[in-house]
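One protein chain omitted, others in place.
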């Protein structure tokens, strides 16, 4: 494990990221900071207008911002049409995630029928099962369990304590955070109602999970293997923590989901969708491209038009809420009294 | 670890599962597939009427279906009153979960005061604590941690990276998926309001968890130990992923919960209930047998009548939603204006 000391000159950053510099090209930055917290050796950024007032007092040595925000600011500036995007790219220079020499840690357990590229790293106390392959530049962190018949693409990284159960295929540069479980059995049950004591029979889950290039999968997120065919994430799908993706779900490229979303089985979600935190999506639906679902909404029918969708009620003080909520039970009666038919649309 | 190559003749399947065969008893199947994806060497099934149209084009070699659906279908058919159930049973033949020779992997850490049956398998990097017992045919997968005073019944299987903290007793044939945590402390707090700075005092959690025969517990699901007595799951309880079962909860036999359900402390749930995804059930309630709760509903009172229950509002485009949702705050005023009393029922 090696760490880099990092230091960059403003002029070099401008050139490297194709940004205009307004100020001293010799300005040196050694890290990043918020406008409120950064010091003279730090790079900061202004993207959200609500923080514009902090420009007056920031001690940041170098700030990435839009040209119009830079008017009247006396410090050194990198001008960017999209400052958050430019900051994301520059900040990667300061990401000191430790690098590891390739190889297999002596405490790791690698099945003789697994194939690990010599340019991959298998960390301490990790476990690789039979029939699995780990490509060059992949990183299997401490305590990960990779089961049978999995493929880890080049440059993919299981941070630590990730589980790939069986038949999970990750593309290239996939990043999986700790506690994530991919390829566990989907929740498939048949009910034996004819038995003396009726009971559930498990439906074998025989499919796998496919994860496209450049996906990111959050901590403690679960993606079940398909019942027969695979559960599929397209490229560049971004999943936050504690998301549940049930069996046979298909998620289109570039779709992002915030924490705690639950997607039920066999639903197909399009490309460039954005699903808000703790939203739920029922099973066997089709959601088209470019759909936005707001936080904690429940999607119970297919969506065929791009746009933003919501359910739920607004937050109130509980006393007011109780007074109003009890009336929800009378809503139909109320509407009838006012003479509205259930078919009328607002 | 050994894998079986599997191949079955239609006539043998008909006999073994007591189904009528319509077609060629010599038809050979080597795997399963969906109607749309199966080839001539695959078994498929038709249960959901919405897929009936796929019969016209399926290449499946053998299809399990109801007699009435088979009319006019020219291929080989296994007739079943409940095709999904029959398929579940047959498909188990194709489940190539690797088998392990019994024994304890050299990298596992087994406390000298634990008792492991010679016919059990303890996988790599697993850990078994003092006072725990593992019965014949049980499987403790890679990276599992079994703490103190646990019992793993015959044929039960912790897939990988499961944690049983303390005093967890699993019956026979229990299946626990990766990341599940059973027997962590319940969330018990007493508030010391008399202190100079009022603060929380932890209430010791001294009970355990009992899990009945044939239960299945999903990935990253958590079941806390009881405060004094045990948290209890009856036989054949089926829990999907990311479910939270708080301390002292009791769940009756054959109840199934979809992903992300949360059940608060000391609630009792009956037999044959079905709880939809991400539903919440408040604490100290009693839910009778055969209750269905729809997805994302919140149960805040005991339920004494079998049936289906819901809360929430329908999904709308966000513009319409905002226009209507703001009116929820006026609902009581509205009802008063129309002359409805809060006691009126629809």
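Every chain is named by a letter (A and B) in the order it is written, and numbering of its residues begins at 1.
Just so it is clear, a residue touches a chain if its C-beta (ideal position, glycine included) is under 8 Å from a C-beta of that chain, and two chains touch if they have at least 3 such contacts.
What you are looking at is a predicted structure, and each value in this text was computed from that prediction instead of being measured.
Only one of A:142, A:283 or A:306 touches the absent chain when the whole complex is considered: A:142.
From the set A:125, A:209 or A:293, the residue in touch with the chain omitted from the display is A:125, counting the whole complex.
Check B:95, B:117 or B:185 against the missing chain and you find that the one touching it is B:185. Take subunit A: the residues that touch the chain left off the picture are 1, 31-34, 37, 81-82, 84-85, 87-89, 91-92, 94-95, 97-98, 105, 107, 124-125, 141-143, 159-161, 175, 177-179, 214, 216, 218-220, 236, 238, 240-242, 254, 256, 258-260, 272, 277-278, 295-296, 312-326, 328-332, 334-335, 338-340, 342, 344-346.
The chain not shown here touches subunit B at positions 107, 109, 111, 125, 127, 129-130, 143, 145, 147-148, 161, 163, 165-166, 179, 181, 184-185, 187-194, 198-204, 206, 220, 222, 224, 228-229, 242, 244, 246, 260, 262, 264, 278, 280, 282, 292, 294, 297-301, 307-314, 316, 320, 323-334, 337-338, 346.
Here is the rule we use: only the chains that are shown with their structure count from here on.
Mean C-alpha position of subunit A lies 25 Å from that of subunit B.
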